[in-house]
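Below is one structure; the comments refer to it alone.
In this view, the complex is presented without one of its protein chains, the others remaining in place.
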Amino acid sequence: MANSLLEIAGLTKGFPGVKALDAVDFAIQRGEIHALMGENGAGKSTLIKVLTGVFPRDAGETRLEDKIIAPRSPREAEGLGISTVYQEVNLIPHLSVAENICLGRQPTWLGAIRWRAIAKRAAAALARLDLSLDVNRQLSSYSIAIQQLIAIARALDISAKLLILDEPTSSLDRTEVEELFKKLRKLRESGLGIIFITHFLDQVYEISDLITVLRNGRRVGCFATQELPRIKLVSHMIGKAVHQVEALEQKRASTASIRSEAPMLEAHGLGRKGSLRPLDLDIRPGEVVGLAGLLGSGRTETAKLLFGVDRPDQGTVRINRQAVRFNSPRAAIRYGIALTPEDRKVAGIIPNLTVRENIVLALQASRGSWQRLSVTEQAKLADRFIQALAIKTPSREQTVRNLSGGNQQKVLLGRWLATEPKLFILDEPTRGIDVGAKAEVEKLIQSLRQDGLAVLFISSELEEVVRQSQRVVVLRDRRKVVELTEGEISEETIMQSIATHNLERPAA
Amino acid sequence: MIDWVSDLLFWIVFGSILFLLRGQRIFWSVGALGLLLLFNQFFTPGFFHIQILDGHLYGSRIDVLNQGAKVMLLSLGMVLVIATGGVDLSVGAVMAIAAAVSSRLLVTEHQSAGAAIAAALVISTLAGAWNGVLVAGFGIQPIVATLVLMVAGRGVAQLITEGQIINFLDPTMVYLGNGHLFALPFTLTLVLVTLGLAFFLVRRTALGLFIESVGDNDEASRYSGINAKQVKFLVYTFSGFCAGLAGLVACSNIKSADANNIGLYLELDAILAVVVGGTSLQGGRFYLIGAVVGGLFIQTLTTTLYARNVSSDISPVPKALAIIAVCLFQSESFRTRLSHVVRPFGRILKPLGSRPPQKSITATHDSPKP
Amino acid sequence: AADTAQKKLVVGFSQVGAESGWRTANTESIKSEAQKRGIDLRFSDAQQKQENQIKAIRSFIAQGVDVIAFSPVVETGFEPVLQEAKKAGIPVVLSDRAVKVSDPSLYVTFLGSDFVEEGRRAANAVAKLTGGKANIAELVGTVGSAPAIDRKKGFEEVLSKYPDMKIIMSQSGDFTRAKGKEVMEAFLKAPNAKEINVLFAHNDDMALGAIQAMEEAGIKPGQDIKIVSIDGVRGAFEAMKDGKLNVTVECNPLLGPQLFDLIEKVANKEEVPKRVVSQEGVYDQAQAAAELPKRQY
Partner (left out) sequence: MTRLNPKYIPLLATALVLLAVFSTGSLLYPNFGTPRVIVNLLNDSAFVGVAAVGESFVILSGGIDLSVGSMVAFVGILVAKLLQVGWDPFLAMGIALCVGTAAGVVMGGLIHYFELPPFLVTLAGLFCLRGLGFVIYPESIGIDHPFYGQVLPQLSILVAPKAVLPFTAMCFLGSVIVGTFVASFTRFGRNVYAIGSNENSARLMGLPIGRTKITAYALAAFFSALGGIVATFYMQSGNPASFAGLELDAIAAVVIGGTLLTGGVGFIPGTLMGVLILGLIQQIIIFNGTLNSWWTKIVIGALLLVFIVLQKLISGGGDQES
């Protein structure tokens, strides 16, 4: 077809121990949004990285507008008109937002950078995503979700022929995603080709025209979105027959549980100037409390205060009726608290250590350095979680850096499960993990709950929060606005309470 | 004739060690040491000559072991510091302090050798702890924090000796740097014992894991409940201890404490040894044995230059080139490039360079993780 | 002029560093002499760096001292700052070592030993010890340093007159005992090590280190290999007394009294000679026992 934008034929890429891509074909037209789907470790990100020259290819051919291309770096790819947002935010934390958007293509005058123009251009780029931020602030002062949006703004800031988005929505909430999709549709109309990777089936059906499914580095097939039922898609992704998949379909968590009346954790008036207004919160053993809210509403801040990462400057925390005070994660861990952070690159993985070492790390830390877990114990532990969480890795001795994003997240879950916590704070735990794994994680949470674990569950996916929680605390503007119990929990009520309280908010 | 047999034996042992290490990170450091020795075998007359003198072995290779002890000791402390992403510039000065303290106690204050040695080790460990407080407690960048002691420490050492070179003859003190055990220099025992201590500290406890974790991702380690400050404090303290030992060996070597010169510029050699041993200056994974091999490599290089009578003016040049060569071969990207250019090379280097797929967990971290 | 006689004389002195026992003795001598005479001494240690010395001299000018004295780290590079001193009308006295300047009026006088001469004396001592037949191993001082360059120069100058005396090995020992020992160890393992019958060390410290290396190799220092070195520190005399060192060429560090005699004269605008050589001797084993008690450094 004359509209053909990019064609990939027989692309192959191997890493030691893994064949990440095995003769993959792929094609995208102008004015098309093409979703790339597959389980964690299926090879989606690798396909993107080989295409844009981050990794050299082993074999295969790419044609852009019928010309053979072989970029050797993202820079060359960009020069060819391929603009990419890679998985995980890849920006420069120490630089300002404005600079991050314009880096490498700053407007200059006689070789001198025009700083004012940069700020203006960055603000404009953000405005297109309906975002208004102080562009002169350091990037790292914004939450990971905002950073993700900034990365997208950067990618959209150049006129490209092909836009690639690798899990751009993993941290975004519903409204943000809608804004993004609006923009993407507009771009589609203007004739841009867009490759879109996500694990959210809803989003795929909402936005994409075609779906290519990868499994174990091979192409399973390319389908028109409208003609592919969900269940079929999932069955293609995980390689199981449809009826097997149906068993996976999640149901609303049962409320029946052994619920002791005494709260495991009670926070009264817990707050910190500039980050969280005083709030009350209690979690009982055997209960999942969901924390819902929009971006920057203070969910992560709450988690950080409870885990001792940030020091609260007001309020009290009681654990099992005992007043406690901790100023480090170490202390929190001693009380049986665990946290999987939302930014796994910065606060989660130890990139150059192995899967085994990453998994045993927290347990070992809580035992101190003298009671070293023996190598066999470590191996056993690692193997247990590799199996339980279906972590896809050539061996437990693989460095975590080389795992796919979703599998890294699973390693982190394993790290904390190994410590057998009493209270598990999960900040976006399902970020970037595939449907199958997500179901596994949900099952896991529920079974932990049944064993008497208290869970604080933070997610931007309302659906997930609704499904998982017995109680939902809704935050807005870093303040608790309402607490929904058992019968009241639904996506609508949550949305409503956010919206209503928005209106009620005094003009300040 | 005897030489010929002993050389052959030496190379058989060396070759088998190399063979066992193939595919491991320290293969390249040991290999480089081998190449250097091989060069000496053929081109430096007398280098491989070994004889028995006063009941112990005597020859250039023995000198390498003895003289290299200082750098090897330092590099054992340094490798842990570097693994946490830091660096310790003060080790040379701490050596001087240890030497000054011990000889002053011994000579001016007439204390026993045991007391002098103990005091020197305690004080140098405290000096290391001081660095640890600055880095871990105050959060000062390691290079500046240890620069303070690097500058001031030598002054302190001179203050202790009052600027004099203190000579001593105490047999215990002299034995440290000049004695022999099992026909080999006692310093070798000292290095091995310290290596054993370090090995126990980091590999038999979980400290090694914590060190690598902190060096690799400080923030994430904190989130995992590791006391990063404590870990950093400990490694600087240990580095101080190692420097103290090295200082004792250094002053014992020449039976005198020369506060101005002991350990001068040795921090550079120690850092080099660590890097040659395969540990990255970015922190993270570290190789204890690699650091010791690196120390040996550097001393062999120095001794080779002396033995070949290379003028001191230009002797830094071959030293630099040799070190660059070692690191080139350690560099994955250099090997790939080379094997592209020179096909036969590729065939030899490939199996050695790319690590074999992991089968099972190896007992120690000193073996690589693919 | 009557006024200056009343006021305390202010002298700025920039020392090379504290790199050796010799230097420490030199510093002590200067400091104690200044105190004895009631002179306000501004002492500055350059830590072996020329740039520090230039800073110090410039600072002395800013402080407005009466006389500047210094032991230059190297010969060249002081012209600009000495020009400044001259402009400010402050007289400069050199101690221990000279500078090369195009305009000799930049300093008033120079007191010190002559390194080249020391090298010559050492070579003559070697000739006397061996009857002009020597295979010499040389331990050179710090590469590029003035004493190392000049002592070698003087030594080789005399050597050229003796066809049977030649240097067969030469390596820097950095003026330290440790390096002296390490290098000697390497010398002794060379295939032609047996030929060495003389060691010439640019200072006593290196010789003392080398002596240890010889003893460990089962060689008798002072007999199997004759040793000549320079400086004349206490340790050298002890070694000579024990028969392990043959000759040390003195390089006197106790320049304090002579230096301040000169400085006071200069301050009083009296005539002084441009070059004052310090009094030094050459000592052998016969004189060692008698001389030893007199050595306080």
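All chains are identified by letter, namely A, B and C, in their written order; residue positions are counted from 1 within each chain.
One rule holds for everything that comes next: contacts are C-beta pairs under 8 Å (C-beta built on N, C-alpha and C of every residue); 3 or more make two chains touch, one makes a residue touch a chain.
Note that the structure is a prediction, hence the values are computed from the model and not measured.
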item	value
In the full complex, displayed partners of the excluded chain	A, B, C
Option touching the unshown chain, where A:L103, A:A127, A:A224 or A:A499 are the choices	A:L103
Among C:I54, C:A186, C:L259 or C:V276, residue touching the chain not depicted	C:I54
Residue of B:R25, B:R104, B:R154 or B:R285 in touch with the missing chain, whole complex considered	B:R154
Residue touching the undisplayed chain, where the options are A:N90, A:S275 or A:T493	A:N90
Missing-partner contacts on chain C, residue numbers	12, 15, 17-18, 24, 27, 31, 41-45, 47, 49-52, 54-56, 58-60, 62-64, 74-80, 100-102, 142-145, 149
Where the unshown chain meets chain A, residue by residue	54, 73-75, 77-78, 84, 86, 90-95, 99, 103-104, 106, 108, 111-113, 136, 138, 154
For chain B, residues in touch with the removed chain	85, 89, 134, 138-145, 147-159, 163, 218, 268, 271-272, 275, 280-281, 313-317, 319-321, 323-324, 327-328, 331-334, 337
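Keep this in mind: only the chains that are shown with their structure count from here on.
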item	value
Label of the chain whose CA centroid is most distant from the centroid of chain C	A
Chains most often in contact, by C-beta pairs	A-B
CA centroid of chain B to CA centroid of chain C, Å	35
Separation of mean Cα positions, chain B and chain A [Å, integer]	44
Chain B residues touching chain A - in the complex, by the definition given at the top	204-207, 209-210, 212-213, 216-217, 219-227, 284-285, 354-355, 357-358, 360-361, 363, 369-370
Touch list for chain B against partner chain C, complex	45-47, 49, 53-54, 58-60, 63, 67, 158, 163-165, 167, 178, 250, 253-256, 258, 260-262, 264, 302-303, 306-307, 309, 311-313
In the complex, chain C residues that touch chain B	17-21, 24, 27, 140, 143-144, 169-172, 174, 176-178, 181-183, 185-187, 189-191, 193, 205, 208-209, 212, 216-218, 235
